[in-house]
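Following this message is one structure expressed as structure tokens.
Shown here: the complex without one of its protein chains, the others still in place.
Moving on to chain A:
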Amino acid sequence: MFKLNLKIALRNLWKNRGITSINVGGLAVALAAFILVTLYANYETSFDKKNPNYDQIYIVGRILPDLKTNYTPPPFGKAIKDNLPEVENVGVTKVGGFEFAISSNGATIFTKNLLRLDYNAAKMFNINPTGGLNKPAGDERLFYLSKENMDGLFPNKKDNKPELVSLGSKSAGQTATVQGAVINDKHSNITFDALSIANVLGEGENYGYNNYNTYIQVKEGTDIANLEQKITAMYRAELVKGETDKSVLERVKEVSVFLDPLKNLHLRPKAGTDANYKILITLSVLGLLILVIACINFTNLSIAQATKRAKEVGVKKVMGAFRFQLTIQFLLEIFMQCVVATVLGLIIAEIILPQFNNLFLVDLAIWRMDNVLIWQLPLILLFITLIAGVYPAMVLSGFKPAVVLKGNFTTSKQSYWLRNSLLVVQFSIAVIFITGLLIISSQLKYMRSQDIGFSANQVVYIKNIAYFTNPKDFEPIRDRIMKIEGVKSATVASGIPDGSENGTNGYTVEGKEANIDFLDIDFDYFETLNIKLKEGRFFSKDFNTDTASSAILNESAIAKYGLKNPIGKIIRGCRTDYKIVGVIKDFKTQGFETAIQPTIYTMKNPCGNSKLEIMLKVDESRMSEVLATLKSQWSDINKKDGDNFRYQFLDELYGKLFQKQEQLQSVFFAAAILTILIAMLGLFAFAKYITNGRIKEIAVRKILGANDLQIFKLINSSFFVLVMIANLISWPLAYILTKKWLETFAYRIEMPILPFILSAVITISLTIITVSIQARNAVKANPVDALKYE
């Protein structure tokens, strides 16, 4: 019986191969999208999952009155370890700041991400160098390179012996010993391209040095909330040790400690943005929606085909078939189509995967043995078979033989109603994506056209490892650079406006203290970036005090302190009194998602970071010459940096801040196209079915004198109503969703109306085209043919 049913199924599918391929093709495309999303979701949610202590590791972070941070001071970890028995292990890490060159005899590589770890952290995160992890002796630091870097420096290395390399400029003669290579697992929160492992990090540094990350590994079953309280109490106690100042004692009560589990660190850290998490959720919902749409389509089409199978059902029933036998037969038929769709879907996914990887900056692959997709795929297959198959199978197997065998059988009004609502759902989803896409595009357009308060164009950012914290050190370099024709200005600072966060510290003006961002800069910083002055002046060589005790604040900082006439006032921070000499207009260093931070700009800051980032404003027409000259003379201009002139364009770096949104735009673009495509395919087949069913009606109307246009109108009107309903349903949904998304931006557009109207216009015109193509056949047909048989 199975064999016979299989034969019938195949013959049937072949007979209706047009509709079958629409059905299977639509499902395959949707499945491909879903497979990709599943792959991505699997990847994103399993960072560090290979760590055997995955569920026991937490990062220790601090809650300050106005921010949460994962940066903690080095003695804190030791204190936790010593005082709290439920903490099994404490590891401390420090992220390296700058890029530096490492050379062997034959090659040079640049490490950008030197990670310092104490031995415990290395053990906690399973750092496993070739040849095994050794415990450093005393205050020895063991230096490792990532596998890629090691292979770059020593391509022919076979053994595990340490190698001697030179650091920075070769002429500086600084050397180090590389112990070996470590595989850098990109699928981890701990990333690096070079490692330095010590017994203790930050020895001698006190609770003021919040530059380290502290990870703890707790015993199983530890009450985390309770532990958080204990650590908070301990932290406060440590801070006030030996402190008598009342205000300090008061302020300590405002700080507390949180523990953030390792499994949340990648997607939704407590300190930081959960944008990735939101994107992942959006993507997953999206993938699921597309799949459901395709399934609805499938259901819709299968039922539309039902009349063709009605006779079979009737005959089989009078031959003595049980209903469940027929149900199973139809389910199997749909299962077969789903299997084909899954295989096709995998093929499509495999084809799209490179672009997908490119878009999301990941390295996913379908055919990998440890891929959870292997067991997820059969589940997905079962899921879609049930969603797409159960309803049609029930409808088909439920036909009454007495009714279907009479001859003039049509499906009932009720299933019309049902199919109509299914169609409405599809169009609603498509409308949401179209509207979403249009709104995302408007916001991106706004972000690109909006004045960001500074100009990153023609600004060359030079990577440098020589310290220019003292303006005097940079003076000769600047002089040399300015001699090159085409360079308009040159400056150095502790950070560049590429979205990176500045340091924060407490500053007091007129007795009011607040935590604000600080940035250490040099002369010509504002000029290079073309930042506008609001009042006062920029730093200038004409004022001797500028290099020591002058400060420039941005508008936000002035607003934060509520200063009326800021120029000339004293701002105190880091044991220094600064005189405010200027106020600049706010500029968006961190893109559009974060509000502009109140910031103080100074040239000397004892608590600050080292100034390394050189920026030049260059005349556009002379850009290539300037770069060529710099390249050839660099080792001479900046002797401490070394032999390698490395640069980037600031506008490109700043442009990376838009990457996530551009990603989202691409995703929505793909989704909008996909959902429209699938909805249209469904509509096409459905319209075909409807017009076939109305051929007799159309013939009668034509005989009664209707012209072609009137008939087109007649057929289109019901679909027009459906699409309008779909639009009305999805507008509020799209409004809520996009509003939520827009709210993630500190700087955003007003909710526009045009996208809503546009998506209605798009869906309606596509519908009319699709339906009219189908209606044409019915309209062109000779009424006599339609009315001939009894």
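Basically, contacts are C-beta pairs under 8 Å (C-beta built on N, C-alpha and C of every residue); 3 or more make two chains touch, one makes a residue touch a chain; residues count from 1.
Note that contacts and distances are computed from a predicted model.
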Protein name as given in UniProt for the chain not displayed, "AIM24 family protein", "Cation:proton antiporter subunit C", "Protein glxC" or "ABC transporter ATP-binding protein": "ABC transporter ATP-binding protein"
Among A:64, A:321, A:677 or A:700, residue touching the chain not depicted: A:321
Candidates A:311, A:579, A:622 or A:639 - the one touching the absent chain: A:311
Selected from A:1, A:753 or A:784 as touching the chain missing from the view: A:1
Sites on chain A contacted by the missing partner chain, in the whole complex: 1, 4, 7-8, 11-12, 15, 311-312, 314-322, 325, 400-402, 405, 407
